[in-house]
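Missing here is one protein chain; the remaining ones are kept as they sit in the complex.
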Amino acid sequence: MREKVLYALGIAAILLMAYNLRAIAALPLDPPLGPAAIIMPPVAKLVFFYYAAGGVAIAAGIASAIAGLRFLRTRDFRYDALAVASTEVGLVFLAIHIVTGCLGTRTVYGPSWAWEPRLTTALACGLLYATYLMLRSAVEEPAQRARFAAVWSVFIFLNLPMLAVAINWWRANNRRTLFWRGGSDYIAAWLPSILGTMLAMILLGVLLTAVRMRQEETRRELDTLRRMTHAL
Amino acid sequence: MTAVAVDGVWKFYGDYPALRDIHLEAAPGTCLALIGRNGAGKTTLLRIVAGFSRPGRGRVRIFGGAPRDTETRRKLGFIGHGISVYDDLSALENLTLYGRLYGLPDPRRAAREWLERTGLARVANGLVREFSRGMRQRLAVARAFLHEPQVLLLDEPFTALDDRAIAVLQRLLREALASGRTVVMSTHQLREALELATHVALLTRGQVAFHGPSTPEMAADPGYVYARYGEG
Partner (left out) sequence: MRFFHQVWVVAAKDLRAELRTKEAINSSLAFALVILLMFSFAFDPLADTTREMSGGLLWIVFAFAGTLVLNRSFARELPNDCLDGLIAAPISGAALFLGKACANFLLVLGVQLVSLPVFGVFYSVPWTRQFPELLVVLGLGTWGMTVVGTVSSALTVNIRLRELMLPMLTYPILFPALLGAMELTAELVNGNPIAPDKLGFLKLMIGFDVIYTAVSLALVETILVS
């Protein structure tokens, strides 16, 4: 049953993504992205993936923190599996976010990395997710690992808004934003594609999380079997 | 009210059950000797009763209260594998510290009194790092008895004690039992333990294989319980 749901999810994600890609490719480049645009197409079309990936990454962080808290309440290891899976998926989508952002930066500013606030925040967020995964790999006992990871995911989640604010205020950041000069003065015709890509990426994220959760449960079974053999 | 009641306790490491459906009781004024091979779960069980870890299922009640309750912790004295005293502090400083932590009305006086009773009065101001092994063990005993606990939980207390320390501990335990306190101790040293034990419980692979009053046969031949109820 579960397999079927996963397959259906996968197919839905792929179809939606294909549809969106076609729609994005077909979008007219003329007129340009409105008066607020600072990147000229076609690189500008990366903006769909840029925002979508960033949104999924944030959602993943929230999911991880909530799963961690649920684990602490119920001690059900499935929540722990959800926490680690969503953090890993979040890290993947952060990577997509940063790469698309860097391509955009290169077009606008020259170098690939120009300390643009959103990208800098994304990088710091990626490091936070990485510390979560490092902590997990350093604790061997599963229940302890799950508890510690849950506590740490709460710490990380609380950090994200403060991080965004601090980096925004940082005097050395490149205050010009990517893709648009700020404000929501984007072309209305692009909105469906923006939402569509976001949805497709969310489905993709959910699919990857589910697969990773399955892997985590298998790992736990193996761990249990190993302990049983040692006890005998 | 029973002093110590272990009710349907399970402990899992991952999904592996280290303790399975443990039911044990100790009435006030009795001494329960917990015996079993290495890896049977004696230390795990004792630490759950002492409140260091939570059972996966079931519960422990000490005079009706949960082990982690502050009031219950005041009634518990624990000696584990380590002596739990600080090398960089003096014997008197260590005991005064614990006296303050346990909320004794006059920690210093109680500390001096227990240094007397364990034969450490002469080295009250010496740093623990300079003590011999036997002296450190006696200080650990003083620490556990300092706050006059109602229930004493001892994890293999006679291991690695020198003769003087064994004598001190046995004397103190006899006095405690005579005044109505309860003792639960896990042990390999069956002979010393069975001198004091009123009840015996045998743990085999995480389960209670035998639980009952200690008999003259057991005191005469410590291997009796293993032979009769264990796995040989």
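Note that the chains are named A and B in the order they appear, and that numbering of residues resets to 1 at the start of each chain.
The rule is simple: a residue touches a chain if its C-beta (ideal position, glycine included) is under 8 Å from a C-beta of that chain, and two chains touch if they have at least 3 such contacts.
Everything numeric in this text was worked out from a predicted model, so none of it was measured.
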Contact partner of the left-out chain, one of B:Asp87, B:Glu116 or B:Asp221: B:Asp87
Of A:Val43, A:Leu103, A:Leu163 or A:Ile202, the one touching the omitted chain in the full complex: A:Leu163
Hidden partner chain, touching residue among B:Phe52, B:Phe210 or B:Tyr229: B:Phe52
Positions on chain A where the hidden chain makes contact: 72, 124, 127-128, 131, 134-135, 138-139, 141, 143-144, 147-148, 150-152, 154-156, 158-159, 162-163, 165-167, 169-171
Contacts of chain B with the absent chain, listed as residue ranges: 50-54, 68, 70-71, 73-74, 76, 78, 80-89, 93, 97-98, 100-103, 136, 143
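Rule of thumb we're sticking to: only the chains that are shown with their structure count from here on.
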Approximate Å spacing (C-alpha centroids) for the pair chain A, chain B: 50
List of chain B residues in touch with chain A within their complex: 12-16, 39, 56, 205
Complex contact set, residues of chain A against chain B: 75, 141-143, 220-221, 223-224, 227-228, 231
